[in-house]
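Apart from one protein chain that is not included, each protein chain of the complex appears where it belongs.
Chain nomenclature is as follows: A and B, assigned in order of appearance, with residue numbering initiated at 1 for each chain independently.
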Amino acid sequence: MGLLTKKDQALILDPLADNNPITIQVLGICSALAITAELKASIVMGISVLFVLGVGNVVISLIRNIIPSKIRIIVQLVVVATLVIIVDQVLKAFAYELSKTLAVFVGLIITNCIIMGRFEAFALGNGPWKSFLDGIGNSLGYAVILIIVGFFRELLGSGTLLGFQVLGDPVAKTGLYALGYENNGFMVLSPMALIVVGIIIWVQRSRNKDLIED
Amino acid sequence: MLEHLELFFKSVFVSNMVFATFLGMCSYLAVSKKVSTAVGLGAAVIFVLAVTVPLNWLLDQYLLRDGALAWLGPEYADYDLSFLSFILFIATIATMVQLVEIVVEKFSPSLYNSLGIFLPLIAVNCAILGGSLFMQSRDIATIGLAFNYGLSSGIGWFLAILAIAAIREKIRYSNVPAPLRGLGITFIVTGLMAIGFNSFGGMLTGGDEGAKEELQQSAKTEEVKEDVKKELEKNEVSFNNVQNN
């Protein structure tokens, strides 16, 4: 990547693992739990956040010098909310089907603390290009966790992936089900998302001992 | 009165913000290391919810919902500003949070220091905006109920963070596998608590208005039956009297 300096690369790659927004920075948990019962919803949410965080970070970074610090939270929220509402309205007018799929996520994106957290921690102190990379990196890190959780919950809970029955048909007893395998309905319940994320944290921290808390 | 009581228990236990809808998770996980800080943040959340939900209820009733502007005159009755609700709700919340921040900084600097960046983050604590949006979508009928709803959801959140903070203080003395220490075990414990809270789901599943009416009607018929019984008894008594005579 000739375009990116080493520092720039770190901005994108760090949040993917050692500085992951969900497992290390503890940001954006609510949405990670609410929508990961299905892989498809996880992917859609990941892409939406990628868009909003990328653009939002640039906007905030551009106006960072003229925002009065007393009302900066309001300004940040207004920027996110405006972006999301405009996208939502445009989709409703021109791509109605898509907008119905996304309707669930509108509120979740606005209140996603990963967005505010990155505005506060990065975009307010850095230039637009760096903020853009930071936004992309963090939302990718976020999407990775969402997709892992969504993958396991859908596979073990419903026996499907993206809606396709990959383990066979549970009613006709084909594939794995012929051997007596049963779906674990527990996996689709929201509490299991917490436990899956807990296990991801376990795996990640066993591989990288520096991250262990005392 | 019964309505208020039902809403209260429902918001504290059955649809607990943390365990049923998983709202406000970020600050819940990050500020629950010590009971004392958890209490501070929990109290702030109760306060902000109890203030913003009724405020936003007023906004929703008299400004945002379809036809809400009718009080300005009949020519305004057709306006539907509900697409602005996100922005206005958030503005109310952010203003309130900034107020709380100023007050806490003035009167309790130690609490202010320990809450750190999470005070401003209350503004994006999804539990707070969630409270207002639920209030809107569930058509809470009166401002009293809206206040009750904000307060009790806050108390539910407070309970949850208090419980997890207490557990985390205790768990420090347990032999948790090193990579799970801190955040990892908190996630798993929260998951188990949420499963526990699921069992409240069977309580007060009401919301079925008709069933309530029927219940009242059957209660009435029972009253009628009682009356009839009494009459009968009276008659019997007089009948007995006659016989005795």
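One rule holds in what follows: a contact is a pair of C-beta atoms (placed from the backbone, for glycine too) under 8 Å apart; a residue touches a chain by one contact, two chains touch by 3 or more.
Heads up, the rule we're going with is that contacts and distances are computed from a predicted model.
S.K.: So which of "Cytochrome c1", "Daunorubicin/doxorubicin resistance ATP-binding protein drrA", "Ring-1,2-phenylacetyl-CoA epoxidase subunit PaaB" or "Na(+)-translocating NADH-quinone reductase subunit C" is the UniProt name of the chain that got left out?
M.R.: From the listed options "Cytochrome c1", "Daunorubicin/doxorubicin resistance ATP-binding protein drrA", "Ring-1,2-phenylacetyl-CoA epoxidase subunit PaaB" or "Na(+)-translocating NADH-quinone reductase subunit C", the omitted chain resolves to "Na(+)-translocating NADH-quinone reductase subunit C".
S.K.: List the shown chains that the missing chain touches in the full complex.
M.R.: A, B
S.K.: Which of A:Ile85, A:Ile136 or A:Ile212 sits in contact with the chain that's absent?
M.R.: Looking across A:Ile85, A:Ile136 or A:Ile212, the contact with the absent chain belongs to A:Ile85.
S.K.: For chain B, which residues touch the unseen chain?
M.R.: Residue positions of chain B that touch the missing chain: 15, 20-21, 66-67, 83-84, 87, 133-134, 137-139, 141, 201, 205, 207-211.
S.K.: Taking the full complex into account, what residues of chain A touch the chain not shown?
M.R.: 34-35, 37-38, 40-41, 65-71, 74-75, 78, 82, 85-86, 89-90, 92-94, 96, 103-104, 107, 153-154, 157-158, 185, 188-190
What we mean here is this: only the chains that are shown with their structure count from here on.
S.K.: Applying the document's contact rule, which stretches of chain B touch chain A when the two form their complex?
M.R.: 19, 21-27, 29-30, 83, 86-87, 90-91, 94-95, 97-98, 117, 120-121, 123-126, 129-130, 133, 177-188, 190-192, 194-195, 198
S.K.: So in the complex, which bits of chain A are touching chain B?
M.R.: Touching chain B from chain A are residues 23, 26-30, 33-34, 70-71, 73-74, 77-78, 81-82, 84-85, 89, 106-108, 110-113, 115-117, 120, 189-195, 197-199, 201-206, 209, 211-214.
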